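Dropping a structure here in structure tokens format, bear with me for questions.
Every protein chain of the complex appears in place save one, which is left out.
Chain naming follows the written order as A, B and C, and within any one chain the residues start at number 1.
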Amino acid sequence: MHEVSATPAWVLIAYLISGVCFILALRGLSSPSTSQRGNRLGMIGMAIAVGTTLAIHEIASIAEIVGAIAIGGAIGLVTAKRIQMTAMPQLVAAFHSLVGMAAVLVGAAAFLNPAAFGIVDAAGAILPVSRVEMGLGVAIGAITFSGSVIAFLKLNGNMSGAPILLPLRHVINLGTLVAILGLIAYFTQDQSPWIFWTVTALAFAIGFLLIIPIGGADMPVVVSMLNSYSGWAAAAMGFTLHNSAMIITGALVGSSGAILSYIMCRAMNRSFISVIAGGFGAVEGPAGGAAAIDRPYKRGSAEDAAFLMQQADKVIIVPGYGMAVAQAQHVLREMADLLKKEGVEVKYAIHPVAGRMPGHMNVLLAEANVPYDEVFELEDINSEFAQADVAFVIGANDVTNPAAKTDKSSPIYGMPVLDVEKARTVLFIKRSMGGAGYAGVDNELFYRDNTMMLLADAKKMVEEIVKALG
Amino acid sequence: MHEVSATPAWVLIAYLISGVCFILALRGLSSPSTSQRGNRLGMIGMAIAVGTTLAIHEIASIAEIVGAIAIGGAIGLVTAKRIQMTAMPQLVAAFHSLVGMAAVLVGAAAFLNPAAFGIVDAAGAILPVSRVEMGLGVAIGAITFSGSVIAFLKLNGNMSGAPILLPLRHVINLGTLVAILGLIAYFTQDQSPWIFWTVTALAFAIGFLLIIPIGGADMPVVVSMLNSYSGWAAAAMGFTLHNSAMIITGALVGSSGAILSYIMCRAMNRSFISVIAGGFGAVEGPAGGAAAIDRPYKRGSAEDAAFLMQQADKVIIVPGYGMAVAQAQHVLREMADLLKKEGVEVKYAIHPVAGRMPGHMNVLLAEANVPYDEVFELEDINSEFAQADVAFVIGANDVTNPAAKTDKSSPIYGMPVLDVEKARTVLFIKRSMGGAGYAGVDNELFYRDNTMMLLADAKKMVEEIVKALG
Amino acid sequence: MDFISILSIFVLACFVGYYVVWSVTPALHTPLMAVTNAISSVIIVGALIAAAAAGSASAKWLGLIAVALASVNIFGGFAVTARMLAMYKKKDR
Partner (left out) sequence: MDFISILSIFVLACFVGYYVVWSVTPALHTPLMAVTNAISSVIIVGALIAAAAAGSASAKWLGLIAVALASVNIFGGFAVTARMLAMYKKKDR
């Protein structure tokens, strides 16, 4: 009955090859020079998986299928072409919600037509183990969908980033989760539709409930976590269909999401649990040094900054979230080019959680044609600040905050930071003295003697510096 | 008929767990702090594999089996306890030959009693695919055995390390290899014993023939290569027995040997092919700067060396093959302790191919209780020589030779080397001005102004330095 | 393929995933997120099975919608990854 086990050998090998292609696709990302070949291998792997599936099934509706692929593909291609690089976090969340929804739909289709999936016993009932896999797959898919929708809305600014804290939310969430698991267990005994659909509905609901209390800035961790979930959902479906391509993919995507979440939490020095529990950023106001506004600081103009950098031998640029918001990467590259023409050595220092998603700054700088061999990770460049004349901090804040090294009471204590204060002069671009970074902590560097504040929108300020340099 | 396919699920899971234990055993070696736990996991994995095998087979002869394990185990334990760390290269080669011989014996036993291995068809003939696997397994095993025996004899000094170059050897080797493969192919048609035994005999012969022309110093590469082969032999047997523990092990060991060979070849800047083709070290005499003996050099005494190092702020010790030969590691540590007591900063710099096997120096220093956080790899310490007062080179030669950086005609050109010449003073311990290193190349550093030669056996010289320091 | 084989493949694939993701350079973490998005849409295989099968019209339509959604992701994910990767250039001046 279990018809998939009669699959011919070439099919199994084809799915294996497809899985290997996906492994090689991710492996290619170990360096920019191999990454494009890797991406093409990923496409080949997908083509093999789709082609094989179409080849071995009797197809009652090829026109509709081609139509569905064409419509979806066209939407995908146009989106990919039009999207701005600064909107990548939202795009990933949006794509995510689609995977989640597709998983729910496949699960529902399998429930409605189990024979097509080869998961029925002789009497036509769905195999118990498949019911569990199906229930889990649908639940994970639904959570991924609704969670990603919220993440998208928060990241895209359609919804306030502030955490929404319902009373009793931990109790409600726990209750819902228990209900879902209980129903899936009961589902193995009783195949009634109401159970299946209740599980689906509850899962959609808990996706909203779980993500709503999490602050907008924590969304990247959440998106990664949902990514990981969707991987495990694919793996679960792979178990159902005995499909090695899906299993390998599931394990890859599952690991990827989990590892990225881990990297982000570690770099922020926060526990994964505290991110998921939510509420971060709800309490506003500086946590560290209070009464910040009254302290004296040096303010500089674009001309001052231009003059300082022209005189310098070595400038290290530290971009942060503000550069992304202001879309200042292109004009920043122009500025660096002008400085290089004057014989100044220019490097970029990237903190692992600068911006709002892993690798955010790198992709923006690459967009602006900054060669990747001028861009350095924290560990590789941190010792160089001591030899730099100018640290040019553009829209970064938390990732430079020395409180992470010294102030045990600070919420960011223990997070690794860039040692910009070791440079002879630190230039800080931000819009106001009031606005704190993501962590809401005051930055003592603003008031140091060797710091000059450049208060303006990042793009405008750099444009003026370029004018002053030219 | 294929009785292994009826194996119960728990057995398959047990073998999988055993394979995972082996993965974790190697994974543990990513840092000294996790390595011991890893090794214990390896033992557990082996116990699971053996226990499972004994549990699922009817055993006609438990006493003999226990006896065989006891005898073998006792020999192994005593050897492991008694062996000197400097004899590790030989020991690995010797153990290797045993794996090879065991593989041959298992193959022969499977040929004599195929039914026990579940590889017969309904008529009692051996399955053709199993014949190929068996033939390849026995051939690889036999090559591993005889090759490792030669490697052992050369490394242990029972046989001259000089390459023995038979005339027409490439033709003979190629002919033998073709004959082996041809016979294995024919074996699928005709199950006659003479074919099996001829393959075995030819494989033993070619093992000798292949390794005899390779110089003693190239043996580590050969040992690794044979290690890799034995892995693939285990994997082949895993295919025959449908055993995932064997397959995983085979892939691990196969990769390990291949990667170590690759690392060695790369660090020596030689191609794998040229190692295997043999003959390296056959042509004696200095290849680089000729007329070396007549050039003036500075010779120093133990007292001079002790004085120089006492005055130093920073000393970097560069150990090499000569330290291993002289067994000077313990007294070297004493020397370092005395220097540290006088406030001198002491570090060790290890070249990836210093000594005669990968990690050779590290294990000797560890034996002498040098903490591993004072021991640095080439990339991590090379920039520090410029700040060092003394580079103390003890029995190393090729790995310090600047010809690798400058002289395109040198056989070691392109090999990464330690920049000892950047230190204020270089002390070189070796026995004579004549003796060259493994590559047989003269080292121009001996004649530099900032070099002082300490000509003596490494252990004696360091003992005298210790005396002068104390 | 029996359950144990699938399980073995899954276990080993988790090891591979762990290592392969850790070896991704941090500078390419954003493309990594985009491409994992694309490949996780391999669940299109399930959607195609549902869409291709005769039997249940509602299952077929659900399958077709799933095919369309997964296609958005596949084409969009690979294309946006390719676009990003094309931007990473070495200094060539």
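To be clear about the criterion, contacts are C-beta pairs under 8 Å (C-beta built on N, C-alpha and C of every residue); 3 or more make two chains touch, one makes a residue touch a chain.
Remember, predicted model here, so these are calculated numbers, not experimental data.
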Which displayed chains make contact with the chain that has been left out? A, B, C
Which one touches the absent chain: B:Ile126, B:Ala203, B:Met246 or B:Ala302? B:Met246
Of the listed residues B:Pro352, B:Pro416 or B:Gly440, which contacts the missing chain in the full complex? B:Pro352
Checked against the full complex, the residue among B:Asn227, B:Asn382, B:Asn401 or B:Thr451 that touches the missing chain is B:Asn227
Contact footprint on subunit C, counting only the chain that is left out: 1-2, 4-5, 8-9, 12-13, 15-16, 19-20, 23
In the whole complex, what residues of subunit A lie against the chain that is missing from view? 9, 12-13, 16, 20, 23, 244, 248
Touching the missing chain, which residues of subunit B? 5, 12, 18-19, 22-23, 25-27, 29-33, 35-36, 39, 42-43, 45-46, 49-50, 53-54, 57-61, 64-65, 68-77, 79-81, 83, 85, 88, 91-92, 95-96, 98-99, 101-103, 105-106, 108-110, 112-113, 115-117, 223-224, 227, 230-231, 233-235, 237-239, 241-257, 259-260, 263, 350, 352, 357-360, 362-363, 366-367, 369, 371-375, 377
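FYI, only the chains that are shown with their structure count from here on.
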If you average the Cα atoms of subunit A and of subunit C to get two centres, how far apart are those centres in Å? 16
From the mean C-alpha coordinate of subunit A to that of subunit B, what's the distance rounded to whole Å? 44
At what distance in angstrom does the C-alpha mean of subunit C lie from that of subunit B? 41
If a residue has to touch 2 or more other chains to count, which residues of subunit C qualify? 3
Can you pull out the residues of subunit B that are in contact with at least two other chains? none
